[in-house]
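Taking it in order: structure first as structure tokens, then the write-up.
Missing here: one protein chain of the complex. Every other protein chain is in place.
== chain A ==
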Amino acid sequence: MPGAIYAEGLVKTFGDVKALDGVDIDVPEGTVLGLLGPNGAGKTTTVRVLTTLLRPDSGRAEVAGIDVLRHPNEVRRSIGLSGQFAAVDEYLTGLENLQMVGQLYQLPAKQARQRAEELLERFNLTDAAGRIAKTYSGGMRRRLDLAAALVVSPPVMFMDEPTTGLDPRNRQGLWEVIQELVAGGTTLLLTTQYLEEADHLADTIAVVDHGRIIARGTSDQLKDQTGGDVVEVVVHEREHIPVATEILERLGEGEAKLEGHTRKLTVPAAGGAKLLAEVIRELDSRGVPIDDIGLRRPTLDDVFLSLTGHTAEDAEDGESGEGGEGGHGKGARGRGAKAAKGAAKEKVTK
């Protein structure tokens, strides 16, 4: 039985550009799919097709068991969409924005107002309810936009880059809201450029590049696919690099890599913590002083790199400039001995 969000062979071409090149999706009810990819990969186009905003050239899709192409209006009753740009009316107050959406869902005026007040309360916007949205901060607008998508508590939600451009604190806040929502049984499709965000929120991740899904699985499966754990060593002196390389290659599996101008060496490791201990002992007995050592699970950044040959950030063409400084996958990369296995799961909580 197809899931709450189901798509098969979606193709969409804009001029010469194949925005979607055969996308298949199946999200079981009550779970979260993270669609992960750089700008222009086809994430937004996929969401637009599934939310009835765009007709694909070919393929079919069902949302909440309803055919998206044949019965778009019934689909619209069952979905909530929170977009990349906070789609709230700047010159209406928070209350008016939500009330309007409620009325457009055919709620009677009184009920629409009541529902709007509930949502404002839930999203900490009660104090700002009577102010026009133009005066809201970025985080407040996102919350209002999300509230607008939740006016009828739809069983299926779509969020297109919900935290792009938010500072880490607001991102954290929005994550909590999303987790609450999912705990209530909502099926969610979420797009993101932040590897860390997909890792944190999604049950299943689909990696998108050039309009195709190039890998899918749980965060752990994707990491295993990349080759499992690595041991990471930072030696104190450059002159010790050859010795350390020799040790790592003898104990680990395969070639040790030196990271550019730093003194950081990595090697794939199957032996886990036991191997780490051996490496430390061996380095010590050969008299190689080290600055840092750790066992690191691959981050989704590594996954992306190994799948596409470029990191998610490289592919963004600088467009993410206004986006997420501070919150990227990079922050979660190897923090050496202190982090050990937890490194990949580490969140940025500045």
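Definition applied: contacts are C-beta pairs under 8 Å (C-beta built on N, C-alpha and C of every residue); 3 or more make two chains touch, one makes a residue touch a chain; residues count from 1.
Rule of thumb we're sticking to: contacts and distances are computed from a predicted model.
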When you check the chain that is not on display against UniProt, which of "Glutamate synthase domain-containing protein 1", "Cysteine desulfurase family protein", "Vegetative protein 296" or "Transport permease protein" does it turn out to be?
-> "Transport permease protein"
Tell me which residue among A:101, A:116 or A:303 touches the hidden chain in the full complex.
-> A:101
The listed residue (A:3, A:38, A:59 or A:154) that touches the chain absent from the view is A:154
Contact with the hidden chain (one of A:13, A:31 or A:78) | A:78
Residue, one of A:180, A:220 or A:284, that touches the chain absent here = A:180
For chain A, the residues touching the chain missing from this view | 48, 51-55, 64, 71, 73-74, 76-79, 81, 83-92, 96, 100-101, 103-107, 121-124, 132, 148, 152-155, 173, 176-177, 180-181, 183-186
